[in-house]
Every structure is written in C-alpha cells, then in structure tokens.
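The complex appears here without one of its protein chains, the remainder shown in place.
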Amino acid sequence: MKKILTAAVTAAALILTGAASAKDWKTIRIGVEGAYPPFSSLTTSGQLVGFDIDIALALCKEIGATCSLVAQDWDGIIPSLLARKYDAIIASMSITEERKKKVAFTKKYYNTPAKFARKKGSGIEISKAGMAGKVVGVQRATTHDNFITEEFGDAVEIKRYGTQDEAYLDAVSGRVDLLLADSVAMDDGFLNTDNGKDWEFVGPGYSEVKYFGEGAGIAIRKQDQDLVDLFNKAIDAIRANGTYQKINAKYFEFDVYGQ
Amino acid sequence: MDVEAIVSNLPLYLEGLWITVQLVVLALAAGLVLSVPIAIAAASHNPLVYALPKTYIYFFRGTPLLVQMFIIYYGFAQFQAVQESFLWPVLKEAYWCALIAFTLNTAGYTSEILRGAIRQTAFGEIEAAKACGMSAALVYRRIILPSAFRRALPAYGNEVIFMLHGSAVAGVITIVDLFGAARIVNSRHFVPFESFITAGVFYLCLTFMIIWAFKRLEKRWFAYLRPREE
Partner (left out) sequence: MHEFLTSLFSGVLDGYLYPFILEGMLLTIELALLSLVLALALGMLTAVAKLSQSFAARTVAGIYTTVIRGVPDLVLMFIIFFGGQLLVNNFGAWLLEVSDEAMGWEYIEISEFVAGVFTIGVVFGAYMGETFRGGILAVSRGEIEAGHAYGMTRAQVFFRITFPAAVRHALPGFGNNWLVLAKATALVSIIGLEDMVFRAAQAGGTVRKPFTFYLAVALLYLVITAVSDVGLRWLNKRYSVGVRSA
C-alpha cells in the first residue's frame, strides 16, 4: 500500500513539474509573440514578420531542423513552453533571475536599453518628483514592469497591459503620461509611426543587469539542455557567417547585439 | 503547488476583490434605477413609445459585454471631439469605462426582466385599480410595479450573478479586479492553476453570498404565498 502511495505521489509530482525526455531535434516548435513590432508582428494576412522571426528561422536553418512558429500571448508564453506547446521561445525575452527559476536560457541574441517616452510638450522629467502622480504604461510582467514597480512604484500610477501595442493605443488616447519600453521596440513600433508622431524619448537608456538581465535570450525547458546547446552554437554561427548582420541591417541602422 | 506565490499576493487579491465588489454593486444599483423607466416604456403598447427602449434592450442583450466595454474604452477615444469634451476625464479612466459598460448592460437585462413582469400583471388587478379611480401613474406605483418587482425577483437574482461573472472582463482593460489580480500573479510567477483557481474560489464565495441573500429576500417577499403556520 505504502509503495503504491509513494509511486502515486511521485507520479503526481512528475506530472506537475514535467518529466525529462531525450529527443533528436529534427523538428522544433518555436513560440513567438506577434504583437511586438519590429521584433515580431502579424501582417493583416496573418503572416508573422520581424527581427525575432527572421532570427528564429535563421537559427533553425543553422541547426538543420524544420521549424514551426506558434504565436502566443505574452501572459501565457512561459506556461505554454512548460506545457510543451512549443520547445523554445524566441520573443525578445530578457534573461532574468526570476525567469531562470522556471526555464533555461541560451546566451543573448540581442540587447538594447529600455527608455521612457513622453508626449511632446508635456515637459515631464524623469525623476521621482517630476513623475509624481503620473500614469506610466508598461507591458505586464516584463523587465520594464519590474523596473518601474521597484524604482518608481511609490511615485507613479502603473498601468499594465497585455501587449505593448495596447499600451501604445492608450498612450495615443491620452490615458497614460509616460511609456516605458525597450527603446528599439518603441522607436520602430510607436515613435516612428503615425500614431506616435506626438511622442518622444525622454531620460537615459536603462540596462541594469539587475532588472533587465543580460539581454534577450531564447527560453527553453530546463530538461532540454541539449537544445540550449544547439541554439548557443547556432547563435555563434550566424554571428560569424554574417547572417545575423544581414538580418540586423534589414531592421535597424545600428547594431542591436550590444556590448 | 506554489502556495507561496498565492499567499504573498493575497493583498493583491483582496484589493482586486474590493474593486470587483465596487464595480458590481455600483453598476447594479445604477442599472436598476435606469431600468425602471426603460421597462415601463418598453411595456407600452404604443410603437412610438416602445421602439427606442426595445432597441436599447435588444442591442445590450444581443451583443457581448466585452464588445460593449471595448466600444466605450477603445472606441470613444477614436473621436477627437470626445477627447476634447468634458466627458474625457471620465472616459479616460478604465474604471469608469467598465462601470458605464456594466451599468448599461445590466440595465438592458433588468429592463427586459421587468418588462416581462409588468406585462404579466393580472388584468383584473389593473381593472380594479382603474375602477377605484386611480390615475395611470398611481396604478403603476401602487399596483403594477410592486407586484412586478416581486415576480422579477428570481430572474433578477440570476442577473446579479451574471453581472458578477461578467465583471471579470474588467481585468482585460488594465483594471486590477479579481481576475486582473490573478493575471498579474500568473504572469509574474507562471502559476496558472494556482492563480486562477484562487480567483475562482473568491468568485464562488461571492456567488454563494448572492444566492443566499436572494433566498432570504424571496422568503420575505413571497411570505404571503406560504401556507399559514399553525
């Protein structure tokens, strides 16, 4: 009886934590977000495009695997990885300590600083006094959310959105006074668009490792360490053979890989 | 099971609970007030009188609350005129947008419940009141409405529960209600089961409280129907 009980408990624990299984990576399913231009977005015909997407495809080619892309909401992006909906997340996900508790990361594949943006002419300064009582829009459960909550949480009102696009939408309609987001994402996805023409960057670029990690990496289930290695090798390879630089040039005029 | 993530976020859940209760109670109160004139007009036999209220009821009962809320929250911001009007300070707040959407929605459902109840008034009662020389307004106040409210009570109890459950959509437009709190906990700690089940338990308790309250109310209001106790 006791034996059965132990077995049942172990089984339950395994079900809840996920069991290991070795696999040859002929096919890899990759989770992407699809609402984070210019890194990943959906065209009106439902096509996924962007820097993350191109990087994902290039890495797959390098590994020699057939890849399928799965668009997933940010909120569910890690749970769905753990649930095996896909095997890797390539979605501009910063490598942070909190996330490392649940998933493994490859080395970074880009690193760009975070920045605030304000409405032109609003004159808001980036300091606790200057931002007192202002509404700051961020994407929920991102590094930006953590940063603003920890550093300015007592001074500002934080509005958390499911996607970065929703935050932009509310910025245009005047519901938020400041946005905090990745500088590159915000530049291309908002400031340089018709919607964001009345908005501008303000304050310094933030990239403290404590909040923002070492950059964006590829998240993989902890038990699939072999896949982490494959991706690491592939990242080195596409940086060495010029593929990375080609993709970089397609989207940006500067090097997004960072230091 | 990640109990710690839930326990450490209990204050967040309680804040969310408070927002949910606020939104639901305020929307129900305002919706009920709004629904009485709408129901009376919709119960009329004159097409000129019932056309508009019936359209209102049809629209709000025929479309999802989520879409109604999106129209108010995202939709109105489309118009520059709205953004410059005196309404903007109100529509700017997600909280007010949700409250307005909930109020208009529950007013639609409540009106329909009341309209049905008004139409079911026994004809004899109205005739008797008229024969006593009561004016139309007095007939409504003393005869039709009191009995209509009574007849509407069980259906209204269901509507209250539907409103409570419907209010979860507030969490979609940045409001940290019970559901919004659960979403934050889930996305921070990646604990889908624990975070949403916790919210579910809170909702379940609220639902039980509503059912209990309406049972008591029904007992009181329908006391005259019970056989006399020896």
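The first chain written gets the first letter, and so on, giving A and B; residue counts start at 1 in each chain.
The rule we apply is simple: a residue touches a chain if its C-beta (ideal position, glycine included) is under 8 Å from a C-beta of that chain, and two chains touch if they have at least 3 such contacts.
Fair warning: this is a prediction, and the values are worked out from it, not measured in the lab.
Taking every chain of the complex into account, the absent chain touches A, B. Not every partner is drawn; the one left out touches subunit A at residues 11, 14-21, 23, 42, 44, 46, 71-73, 76, 79-80, 82-85, 165, 169, 172, 194-195. Although one chain is not displayed, its contacts with subunit B can still be listed: residues 58-59, 61-68, 70-71, 74-79, 161, 164-169, 171-172, 179, 182-183, 186, 192-193, 196-197, 199-200, 203-204, 207-208.
Heads up, the rule we're going with is that only the chains that are shown with their structure count from here on.
One simple way to say how far apart two chains are is to compare their mean CA positions; for subunit A and subunit B this gives 39 Å.
Put simply, subunit B touches subunit A in their complex at residues 1, 74, 77, 83, 88, 92-94, 172, 174, 183-184, 186-188, 190, 192. Residues 16, 74-76, 78-79, 82, 98, 102, 140-141, 159-162, 169-170, 172-175 of subunit A are the ones touching subunit B in the complex.
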